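See structure below.
Here the complex is missing one protein chain, while the rest keep their positions.
The block that comes next holds chain A.
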Amino acid sequence: MNVLKEVRSLIRKDLILEWRSKYAINSILLYVVSTVFVCYQAFKSVDPTTWNALFWIILLFASVNAINKSFVQESHHRQLYYYTLASPKAVILSKIVYNMLVMLLLAAIAFLVYSIIFHNPLADPLLYLCAVVLGSMGFASVFTMVAGISAKAGNSSTLMAVLSFPIVIPLLLVLIKLSKNALDGLARSASYDELIVLLAINIVTIAISLLLFPYLWRD
């Protein structure tokens, strides 16, 4: 109960901080929109398989850039102060939830812009949306922990990419398969396996993050 209260106030703090500056969210939204536009100018028209893969690649790079900063935007001393107030589990959980909210917004806008600029008929929009929601939550939970690790190691963006891309590939493979099913309008029952695997990956990464983060934050 105590942890939940801490998580809630930490998320509120992150949201207020972001709302005051609006720097991170605006820059990342601009990043997504301009990437979509560059891809549109380069490809003009694409077949459904490429359309799908391109969308996930855009989202992957956007989420790496968005989540990379989550542990370094505040000063070291202020973070120490948080750790004296809240338990490390509350800190990581609040970061994961906050990043999930950011990713959901990001994915929604990316999907909107992408499907307006790139016309492509979706056979099963609901399932595709479901894949987008689960995928952005999965990206958030995997990248938050890796961002914590790379923040401790000097936080170069190269290190973040090197550490996170191999880890995120299974998630990405399942997502591309699921969204391809939705694109082609296969029967829903063909995608249950992928949905279960996605949920399982989310739960496992959050559980491991909760277990390991208490060892990570100490300096």
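Keep this in mind: contacts are C-beta pairs under 8 Å (C-beta built on N, C-alpha and C of every residue); 3 or more make two chains touch, one makes a residue touch a chain; residues count from 1.
Going forward, contacts and distances are computed from a predicted model.
Trainee: Name the chain not shown, per its UniProt record: "Hydrogenase-4 component F", "Probable membrane transporter protein", "Succinate dehydrogenase subunit B" or "Heme exporter protein C"?
Mentor: "Heme exporter protein C"
Trainee: One chain is left out of this view; which of A:V38, A:L80, A:L112 or A:V162 touches it in the full complex?
Mentor: A:V162
Trainee: Which positions on chain A touch the chain that was left off?
Mentor: Residues 145-146, 149, 152-154, 156, 159, 162-163, 165-167, 169-170, 173-174, 193, 201, 204, 208-209, 212, 215-216, 219 of chain A touch the chain absent from view.
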